[in-house]
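Missing here is one protein chain; the remaining ones are kept as they sit in the complex.
Order as written gives the chain letters A, B and C; numbering starts at 1 within each chain.
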Amino acid sequence: MPPAKSITVTVRFLARYAEVVGREAVSVTASAPATVESVLSQLGAVLPSAGALPPKPLCARNFRQVRGNEPLLDGDELALLPPMAGG
Amino acid sequence: MPPAKSITVTVRFLARYAEVVGREAVSVTASAPATVESVLSQLGAVLPSAGALPPKPLCARNFRQVRGNEPLLDGDELALLPPMAGG
Amino acid sequence: MPFLTEHRLVLDDLAAEVAAADRGAIVTFVGTVRDHHAGRAVRRLDYSAYPEMAESECEAIVAEARRRWPVAVALRHRVGQLEIGDAAVAIVVASAHRDVAFEACRFVIDEVKRRVPIWKKEYYADGSVAWVDPTAAGGTVPAKAPDA
Partner (left out) sequence: MPFLTEHRLVLDDLAAEVAAADRGAIVTFVGTVRDHHAGRAVRRLDYSAYPEMAESECEAIVAEARRRWPVAVALRHRVGQLEIGDAAVAIVVASAHRDVAFEACRFVIDEVKRRVPIWKKEYYADGSVAWVDPTAAGGTVPAKAPDA
């Protein structure tokens, strides 16, 4: 089987970011190989309200915090996290 | 009124020291001016079992820890304290 | 999902989880909801989490504490609506030695604040609402009104 030419990831918006974009998640299809940054750069086209988010938000891939150059695979969950305020 | 020629203090034995000397307190009359050390040095004459105590125990005068050269006045309570083990 | 809870935190229950006859030192930390934040009177708070990640981060923090020190650790964080004075987070660390218990407890609360994805929305006495954001000027960012 040849490598997939594109991947689909679920982008999840947490807390304040869900308020900003008006929803909790969106499905984004991006060309492979994809990274956190490449998916983020395509987010505005899928969901214009995401333009109001900070350009480099804290991100988690499959529930672990990652940097912008982290590769993403088909089926991943990419979460955008406002600065944490627990405790 | 001339200064008193002697003072009487209560010497109190705490915890293990009470076990060692076989009682909890003894009254000691010492010549004035007196210090913790001068009273301790007369203790063996009043209470022979006190000879089994350490020569320089932790001492408190009227419920405050003091050194050997602390002056004692008539009516004071001098307590001999084993090393503390609270908490 | 044992670390996040919508129920009131009871310190004695957590302590019972880590108590053992050879652990003589127990240090706990409880963070409660304050009535003021950045000079504004707070009425209540909503705590929300990214639950799957919050659970796995809490688990990792506890595991790391146990790797670094000879301790047992219990940790709980509230989510949902909290009132002033409610405990939002509770940590109980038990060890044979108090040095270690203090260090590990401090480590756990610092890490919880640093990396567990939990957020709070504050409802003020004047009717306004804001998200707590330690990186923002003033410590908050305005939120949509509660009914919006």
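Here is the rule we use: contacts are C-beta pairs under 8 Å (C-beta built on N, C-alpha and C of every residue); 3 or more make two chains touch, one makes a residue touch a chain.
Because the structure is a prediction, the values reported are computed rather than measured.
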| item | value |
| --- | --- |
| Neighbouring displayed chains - absent chain, whole complex | B, C |
| Among C:Cys58, C:Val71, C:Ile109 or C:Ala143, residue touching the chain not depicted | C:Ile109 |
| Option from C:Phe3, C:Phe29, C:Trp69 or C:Trp131 whose C-beta touches the chain left out | C:Phe29 |
| Interface residues of chain C (partner: the chain not displayed) | 11-12, 15, 19, 21-36, 84-85, 96, 98, 101-102, 105-106, 109 |
| On chain B, residues whose C-beta touches the chain left out of the figure | 12, 14-16, 19, 60, 63-65, 79, 81-87 |
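We adopt the following convention: only the chains that are shown with their structure count from here on.
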| item | value |
| --- | --- |
| Farthest-lying chain, centroid of Cα atoms versus that of chain C | B |
| For chain A paired with chain C, centre-to-centre distance based on mean C-alpha positions, whole Å | 26 |
| Separation of chain A from chain B, taking each centre as the mean of its C-alpha atoms, in whole Å | 76 |
| Multi-chain contact residues (two or more partners), chain C | none |
| Residues of chain B touching at least two other chains | none |
